[in-house]
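Here's the structure, in structure tokens; my notes come after.
Of the protein chains in this complex, all but one are displayed in their positions.
When the chains are written out, they are named A and B in that same order, and each has its own residue count from 1.
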Amino acid sequence: MNALLATVRRDLLLALRRKSEVLTSLFFFVIVASLFPLGIGPEPALLKKIAPGVLWVAALLSTLLGLPRLFAADHLDGTLEQMALSPSPLALLIAGKILAHWLLCGLPLVLLAPLLGLQFALEGQTLFILSLSLLLGTPLLSLIGAMGAALTLGVRGGGVLLALLVLPLYIPTLIFGAGAVEAQSAGLGVEGHLSLLAALLALAVFFAPWATTAALRIALE
Amino acid sequence: MPAMLKVSRLACSRGERQLFADVSFSLAAGEWLHVQGENGAGKTSLLRLLVGLSPADAGEIYWRGVAASEADFHRDLLYLGHHAAVKDDLTPLENLCLSAALDGIHLHEEAALAALVRLGLRGREALPVRVLSAGQKRRVLLARLLTRPAALWVLDEAFNALDSGAVQLLGALVGEHLARGGLAVLTSHQPLPLPAGKRLML
Partner (left out) sequence: MTNMNLINWFRFASPQSFYPLAGKLVPLFWTLALLFGAAGLWVSFFVAPTDAQQGEGYRIIFVHVPASWMSMIIYLAMAFWAGLGLALNTRLSSMMAQALAPTGALMAALSLWTGAFWGKPMWGAWWVWDARLTSELILFFLYVGFIALQSAIDDPRRADKAGAILALIGVVNVPIIYFSVKWWNTLHQGSTINLTRAPSMAHTMLWGMLLMALAFWMYSIAVSLMRLRAIMLERERHTEWVKHALE
């Protein structure tokens, strides 16, 4: 467990020394979400209707933007090799890296989304559900994305390939996440959506670090 | 003396080309192996295979009498490869402390500092590694030899990119390690300032 926390601390420290990388994907989220009203028109009823989908797709894309960097730097400078040979279990170190990725690329989205929701004419309780759905959904995006990042590590055209592999797997998260917000704004219950998201998250927490580790070992061979 | 590391009939191929086959050797406490061969003979591949980064086509590796994949091999192993394996944005001190933390070892800052001083990096410990030279970067990595306790050192071309002072220093470090009953497997093209060891020609 200490090794996991050490990895988180290390990755956060590294991100602190290079703030631009994290901020870029955050601004990407803001810009993409702001483009839709410009493209569709400022009518509040329409914006309110598309808001859950648009904000969730924007969150999904901005998470994707940070994924190729998740393991690439450690792979290039040989740190990943050292992790694989460390006495600490590799899966634990990888879980730490995924957690750090979520703290850097996922959590800011959760905090930022309500502000963007205001632009889309969403109101109080719906904004809260939007954040809640992202709080459950973005770790899922990081976990699934890590598997894709590990599979495409060091592969030609890895970035595009990563999107191709990961985006179809993001669909259930998108459906339940955006669905929860939509259900809330339509005045329906959101428990179903949120508990399914939570169930998927539980499943991914168990399997994704393990699959990611297996893929990384293959990439290191 | 009983062999601590025993390797038998190891084989490796890259693509269709067979790099080596039937590589066997054993090392007892205090012994070291000098792996030699031309460029592309498979020295690095052998070392990566030995530490378990890549799977062998055939053959077995035993550590303290147990198959290395089963044994708590990684706890006893320190592998330094071609890569710098240090983070450019961190200082040498942070690099040492964080890599120890990842390995689950608690490293006191004084111990890390002493290691850096021994490697000739006095006054550089708080600079980002980015501004150091290639040789100094290499020294940051080599400082791990002092901070990470391990019985088996596997060093791939560790003597490259070092000035003559650093070569002597590394030779002394390996010598001390062997005198303590450690084992080492090294690749190098140059003659090493070390007591006579076993040799393996690929």
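The rule is simple: a residue touches a chain if its C-beta (ideal position, glycine included) is under 8 Å from a C-beta of that chain, and two chains touch if they have at least 3 such contacts.
Every value quoted in this text rests on a predicted model; they were computed, and no experiment measured them.
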Contact partner of the left-out chain, one of A:L13, A:I50, A:L107 or A:L169: A:L169
Subunit A residues that touch the omitted chain in the full complex: 147, 151-152, 155-158, 161, 164-165, 167-169, 171-172, 175-176, 179, 182-183, 196, 200, 207, 211, 214-215, 218-219, 221
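We take it that only the chains that are shown with their structure count from here on.
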Where subunit A and subunit B are represented by their mean Cα positions, the distance between them in whole Å: 37
Interface residues, subunit B side, partner subunit A - complex: 51-55, 72, 74-75, 77, 79, 81-90, 94, 98-99, 101-104, 128
Parts of subunit A lying in touch with subunit B, wherever the complex brings them together: 2-3, 6-7, 9-10, 13-14, 17-18, 76-79, 81-88, 93, 220-221
